[in-house]
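What follows is a set of notes on a single structure, which appears directly below.
Of the protein chains in this complex, one is absent; all others appear in place.
Right after this comes chain A.
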Amino acid sequence: MSRTYLPLWITFALVLLMFAAGASQFDGFASLRVVTNLISDNAFLLVTALGMTLVILSGGIDLSVGSVIALSGVAAALLIGPYQWHPLLAFALILPCAALFGAGMGALIQYYQLQPFIVTLAGMFLARGVATLWSEESIAIEHPFYDAVAEFGLELPDGGWLGATSLLTIALVLLMLVLTHYSRFGSYIYALGGNSQSAQLMGVPVARTTILLYATSSMLAAMAGIIFSFYTYSGYALAAVGVELDAIAAVVIGGTLLTGGSGFIIGTVLGVVLMGLIQTYINFDGSLSSWWSKIVIGGLLFFFIALQKLLSRSWQQKAGGKA
């Protein structure tokens, strides 16, 4: 029981520790403003990581998400700018298209029994390539809707401010929480990650689940792209390079097993928060190079992967003990 939750507790403890360290050293660190900024600065990463969590829970991986963020940003900027679409209309086109893109990758993985790594790597090049083809330059977005959204938000005490994108992100987290832990689709994802052959024998619709899973991941990445465009007021083909790796790191630090079958949405949230806190700490300090955040994240990853190995080994011993 506790083994399942142990990585989660460790991440939670690290988040508290990091926050306490910041609060004790810097004035203004322990404020709602820092917390809300943490959410709005990392909103697009968190949304991406939510989809990545599903994929990793199923035992797969999705390397295409960073490119999908860029592609959907460029598409949105083009549709809103030169083509004069209303942003909502543009989103209504982009999100289903992204879902189709993901479903296509899922179908390749399922029906041709291809490695998710290779299929989504191809998807990554494809999406980035198409985005660059459409525009090599960054395209600025200017639309009254964007201004309206930027002004919308919840004023909180202590300098806190939850903008529209932050609220949307929180809503998505809640939605994914329910979907993953309380829906049949969610349990099928865990089943795939546990043992896809057993899952098949137990009547899990493996093909449908796999396709839906990658569709969800791509759609969330497109959503992250849209959120990112609200953050930068632009669409750029070379945006979000390497975000797929940040998302994977967040998922792993959040305690999800890379081999699939074990993990929690809330873990991923904690993972993103921890990574964001490290960055915030470095920003507050001012003298530290921001590359330190990469170094710390690298160290954390090593730690969590070793922890996973240890835990799954004691798991196997327990399960194999009687066989």
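In this text, a residue touches a chain if its C-beta (ideal position, glycine included) is under 8 Å from a C-beta of that chain, and two chains touch if they have at least 3 such contacts; residues count from 1.
Throughout what follows, contacts and distances are computed from a predicted model.
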| item | value |
| --- | --- |
| Protein that the absent chain corresponds to, by UniProt name, given "MaoC family dehydratase", "Aspartyl/glutamyl-tRNA(Asn/Gln) amidotransferase subunit C", "Regulator" or "Sugar ABC transporter ATP-binding protein" | "Sugar ABC transporter ATP-binding protein" |
| Options A:14, A:90, A:204 or A:222, residue touching the unrepresented chain | A:204 |
| Residue, one of A:73, A:106, A:194 or A:271, that touches the chain absent here | A:194 |
| Contact with the hidden chain (one of A:7, A:60 or A:261) | A:261 |
| Residues of chain A in contact with the chain not shown | 1, 4, 178, 182-184, 187-188, 190-191, 193-195, 197-199, 201-204, 261-262, 315, 318-319, 321-323 |
